[in-house]
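A single protein chain has been omitted; all remaining protein chains appear in their positions.
We just call them A, B and C in the order they show up, numbering each chain from 1.
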Amino acid sequence: MMNKICLVLVLLGFLSVANSSYADPESDLEMIRQYYQEMFPDVAFEDYANGVYALDENAREQWQEIEEFPPYEIAVDTGEELFSTPFKDGKTYADCFPDGGIGIKQNYPLFDAESGRVITLELAINECREKHGEKPLKYGKGEIASISAYMAYTSRDNPVNVIVPDDPRAIEAYEKGKKFYYSRRGQLNMACSTCHIANPGNKIRADILSPAMGQTTHFPVFRSKWEEMGTLQRRYAGCNKQVRAKPFELQGEEYRNLEYFHTYMSNGLPANGPGARK
Amino acid sequence: MFYKRRLLLRGMLSFTTAFSALALMPGIVFAKWSKAFDADTTDDALLGMFDSKELVSSDQIKFKIPEIAENGAVVPVTVKTDLPNVSNISIFAEKNPQPLAASFTIPEGTAADVSVRIRLGETMNVTAVVKADGKLYSTQKEVKVTIGGCGG
Amino acid sequence: MTRITSISFTLIVGFLLMFNVACSDAEDSGNNKGTIGLEQLLDSAEQARQKASDAGFEWNTIQPLLDKGRETMEKGDEALAHDLFSEAKAHAELAIAQANYADKHWRLLIPNSE
Partner (left out) sequence: MKVKAKMRKDMVSVKLLAQHPMETGLRKDKETGETIPAKFIQELSCMYKEKTVFIANFGRAVSKNPYLAFSFSGGQKGDPLTLSWIDNTGETKTTEAVIK
């Protein structure tokens, strides 16, 4: 009974959204590709996977120097070791994922019809641990970033393939992430889109802004500023703080929905994580 | 100088962990090391390293360093030269608290072509010095270091 | 160029809003002096913060202002504590306004939306 009421409410919510100029995910994708194509006619589609380096030649050269021996390689090694170390019950991460967890990063985040939630790779890693009697890892950096880095490394060059199924709950999650991306927040009254949709290629203080499309492909990243690895949601928290908004809990509903919408925008681009950033 | 160093190194290699004989070594290495690396001006660092600060500006040194550093904590540098008989390549960052950033000994048979990543505290001139045939050749570039705090 | 203008516009609007609230608060700051008034003010600032938080639009400036205000209050500087709580409340109210605006108009930021 309760479930039915919930479903009706969700559907009503969905309908009201649909009434106010709702665009389905495929149309969003088409719009955003065309939008950037017009903004940067010289940038090839695949190059968006390189973030700001698709737009800034000077920075690109330095990044390529770093890529000669990227600092994330250490995390990939550590991640591989952690990934293949059995849990107390003898199982490993490979038992929790399709294809033994190899070459699957491009499908995350995914919508889980059973639980009705968006599942990010990091959430799946921790739920796997808990299923096999291990304590969850702290989100954002450290071991979880290393494991995620290794899994991303095995998925390189696979095209990002986030699916929003025809399920009102999935569409609602996508819409919530979209609303987050386009809502001004914090004392600086800036939305994610203020910088990364309206202003890529322009400078904010001394930094050139990256386009939204392609921002997620290379995560987790080794950021020189952090001097270590961090996950996409760690970066979300940093961005929120920079506009002086209170960040949300990592892997809470808000950031998972945001990651869902945000990553969907990069569909079709090559997954190229882990990455190195300034 | 080389001979002594090599002996030290060989001694070092026979131990894989840090104890006993190693405790004596840093002192010896350090004496030579500190004179140049602790100097707080480029001139003193040059004197400490080469016993000379006479530099000949050369266009035969290929010095690759960004004009604008993405992040001052990680600035990629490559120094390469076709000058003959190179024995040392050193990098001086003039406004760092200690200008000598790194010094590379190039034995015969090793290419005069090295890459490293260094820290620059602010916008400054960075000088690559090459010792070839006993003479010091140099080239200089300005690197702008900005404090963005946002990007990436 | 137009893109740069839009970013400056955002900032200017933000600052103007802040300025307005700061001004209007400065006017009534003289009326509510005294510990009872101060605690009421703290309560209302805390409630506003909670409301902004529930809406998902809390600023990270609010809690530090409240913390500093409490500290100041304990030290006995009620005038400064009053100003800090007022500031916190003003920030929280702006955050609530921001949340309400976003609920109604967030789609305006989508490219090609009219």
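Here, contacts are C-beta pairs under 8 Å (C-beta built on N, C-alpha and C of every residue); 3 or more make two chains touch, one makes a residue touch a chain.
Values in this document were obtained by computation on a predicted structure and should not be read as measured data.
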Contact set (omitted chain vs shown chains) is A, B
Can you work out which residue in A:Asp24, A:Asp99, A:Asp167 or A:Glu227 touches the chain that's missing from view? A:Glu227
Residue among B:Leu46, B:Leu100 or B:Val145 touching the omitted chain: B:Leu100
For subunit B, residues in touch with the removed chain: 2, 5-6, 9-10, 12-13, 15-18, 22-23, 25-26, 29-30, 33, 37, 73-75, 78, 93, 96-98, 100-107, 109-111, 113-120
If the hidden chain were put back, which residues of subunit A would touch it? 68-69, 71, 73-74, 77, 227
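Assume only the chains that are shown with their structure count from here on.
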Interchain centroid distance [CA atoms averaged], subunit A/subunit B, Å: 40
Subunit A and subunit C have mean C-alpha positions lying a whole-number Å distance apart equal to 31
What whole-Å value do you get for the distance between subunit B and subunit C if each is reduced to the mean of its CA atoms? 52
Multi-partner residues in subunit A (2 or more other chains touched) are 204
Subunit B residues touching subunit A in their complex are 66-71, 73-76, 78, 115, 117, 146-152
Per the touch rule, the subunit A residues reaching subunit B in their complex are 51-52, 58-59, 61-63, 65-66, 68, 204-210, 221, 223-225, 227, 242, 277-278
How about subunit A: which of its residues touch subunit C in the complex? 20-21, 23, 31-32, 35, 179, 182-191, 193-195, 197-199, 202, 204, 240-241, 244-248, 254
